[in-house]
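Everything below concerns the one structure shown next.
A single protein chain has been omitted; all remaining protein chains appear in their positions.
Per-chain numbering from 1; labels A and B assigned in written order.
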Amino acid sequence: MSALSLRGIAKSFGGNAILKGVDLDVQPGEFIALVGPSGCGRSTLLRILAGLDHADSGEIILGGSDVSGVAAADRNIAMVFQSYALYPHLTASENIAVPLAMRRLSRVQRLPFIGSLIPGQRAARAGIIRDVREMAVSLKIDHLLDRKPGQMSGGQRQRVALARAMVRRPAVFLMDEPLSNLDANLRVHARGEIVDLHRRAGVPTVYVTHDQAEALSMADRVAVMIGGQLLQLASPQTIYDDPAHVEVARFVGQPRINLLPALAENGTVAFGGIRLALEDDSIAGNNVTLGIRPEFVSLTQNRQDALAAHIERMEFLGSEVILYAKLDAIGETMVVKLAPAEVAGLSAGMPVALALAAEQAMVFAEDGRRLRAAPTTVDATREKAHG
Amino acid sequence: MTSTGFTPGRILRLSLLILGSLIFLAPYIFMISTAGKAQDDIFTSALKLIPTHFFYVENIAKALSKVSMGTLLFNGVLVCGLIFFFQVLIAIPCAYAMAKLKFPAARTMMVLVMLGLLVPIHATALPLYVGFNSLSLLNSYTALVAPFSISVFAIFMFLQFFRSMPDDLIHAARLDGMSEIGIVARVIVPNAWPAVTAFAIFSVVAHWNDLYWPLIVITKQEYFTPPLGLMYFRAAEAGDDYGALMAATLIITLPLVAAFLLAQKRFVEGITMTGLKG
Partner (left out) sequence: MASIAATFLPMRTAAARERSEARTALLFALPAIVLIVLFIIVPIVAVVVLGFTDFQLGDQSLRFVAFENYAHLLRDRAFQKSLWNTATYTAIVAPVSIVLGLGVALLIESEGIGRSFFRTAYFLPVASLIVAMATVWQYLFHPTIGPINALLGEIGVRGPNWLGASATALYSLSIIGVWQSVGFNMVLFLAGLTAIPRELYAAAEVDGAKSSFDRFWLVTWPMLGPTTLFVTTISIINAVKVFDTVKALTDGGPNHASEVLLFTIYQEGFVYLRVGYASAMTTVFLAILVVLTFLQYRVQDRQVHYT
């Protein structure tokens, strides 16, 4: 049974559909990265999960019961915000204690000053202090407990925010781009820390980010959201190698995948010297998109079965070179990833021939869906006709 | 948290707000209503908002005859205008110097400014009065304007604002060969517009409303400012004809209220700016 399920979550704001029926299953202990470009609806989905917003339709099933109508405070979900949202007037230990105090102390006991004078809560308060300290030690911030957020660095504040979320031992963790406010070096280090924490805590986590590299490197499974729809939910490798939709292919991968317009005739796509036979040749319409990643394009001397192009520019990145070449036939720019040795003697303006690796090419229908295809040497229909 | 739909909580909130608004607007409602009532109407039906006979013309005529509204408004505009003009003229260069230039007396200036913020006109009125009296300057526009020509608050406000302006702007102007006065006139002033308008609102409201100082230095009717004029009208009326009295207040209140309604956002921004600067 999954730890968290979303069924048909839809949400519109003033006529604009932000979420168009999202289904998602998070398995126990799983780390799911929710990724997509701005405006894809990922933050809205997270807020709905947390209970900060209500979906127009759909269900959220947490631990077996429907929590769609339950207030955020009662959902046993913890969240780490992009700006950490630490209470500026409280020390780190007080910040971390807030969720515990909210749940273990009554309203009267929580009143400032007078609340703590009411008898009968010593055990509860001692318990809170103990849990806070334990969490602080495990996150290595116990020396910061008496400081206020204004006296801490960005990385320290982030760990306090994590501690505050984890101290409750919630059923689900939600993280809303918690690393985007850190500078680049710290970010890479923090990624590792979060993955580590997740492994230790074993709590299912939904991690929202706009950075596809972050998503791919941290998650057990990646959920790619574009335009309010969940286009694919799969392991990072599958998302990269086997995208279910052209938008997924476009979003993941650096540098971006090459997408070229092509024609499907009689169930075959022929382009730049390769032929691909579509599995399902009953696809209506002839326009398809051919996708090939930059690392699967190479320079060749054989101009016969290759694409003629002229070099626009080359970017030297040390261990590899990114070459931009404009196709002579259709004017589109191809991005090619090459080793430095392969571009020796080449410069902008020179003509080149580009060969595509047929097994790695992908075909997408006009509506964006991925079409299964396999390289072939002959015309598919003729094969069929001959039995 | 804005909620959609009318929950009981929301209805309660709205009811409170509306009730409160009615209470707060009640004086204005009654003012407008009573300004159109004849004497007997006022005596008999205090709670009736629509006058039995529309007496507006008569009441307003009476109000206008007792006190020259035109003179009052003119004086008000002239005095407030002159005060504002001098305040800005003197404060801007000073604030600029304190914010962007280095000079030895800067610290002392800061202390003086802080001190000045503490001291209202009420504290300095006595000696100033004695002084103006001995110079035979009572009952003059000079007496009305001069003490307020220095606004420490203006210096303070512009100082904060100028401090947040980027230095590069000024360096660029200097490189272009502008003199310091040129910089003030052509670079600072155009960019200081938000602060100037915020201060304008603060200054105009404060001085349009000022009763204490004009009461002290003015006794001749031709120099009356709006508050003084109204006080005189009340005395002349001896509290009998409330209709005419309300008509008079209506006419006098109208300019500032109209200006407020038209420039609401600016008003609020102005107060906010002064508040946030602490």
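One rule holds for everything that comes next: a residue touches a chain if its C-beta (ideal position, glycine included) is under 8 Å from a C-beta of that chain, and two chains touch if they have at least 3 such contacts.
These figures come from a predicted structure and were not determined experimentally.
K.L.:
Sort by label and list the shown chains the missing chain touches.
P.N.:
Contacts of the omitted chain with visible chains: A, B.
K.L.:
Could you tell me which of B:V77, B:I150, B:M165 or B:M178 touches the chain that is not displayed?
P.N.:
From the options B:V77, B:I150, B:M165 or B:M178, the contact with the absent chain belongs to B:I150.
K.L.:
Out of B:V57, B:L112 or B:A172, which touches the unshown chain?
P.N.:
Spelled out, the listed residue whose C-beta touches the missing chain is B:L112.
K.L.:
Please identify which residue in B:R10, B:R107 or B:R186 touches the non-displayed chain.
P.N.:
Of all options in B:R10, B:R107 or B:R186, contact with the hidden chain holds for B:R10.
K.L.:
Kindly note down the residues of chain A that lie in touch with the hidden chain.
P.N.:
Within chain A, the residues that touch the unshown chain are 47, 50-52, 71-74, 77-79, 81-83, 85-90, 98-99, 102-103, 107, 110-112, 148-150, 164.
K.L.:
On chain B, what residues meet the omitted chain?
P.N.:
Within chain B, the residues touching the omitted chain are 1-3, 10, 13-14, 16-17, 20-21, 24-28, 30-31, 34, 42-43, 46-47, 90-91, 93-94, 96-98, 101-106, 109, 112, 115-116, 118-120, 122-131, 133, 146-147, 149-150, 152, 155, 180, 184, 205, 208-209, 211-212, 215-216, 226-227, 230-231, 234, 239, 242, 245-246, 249, 252-253, 256-257, 260-261, 264, 267-268, 271-272, 275-276, 278.
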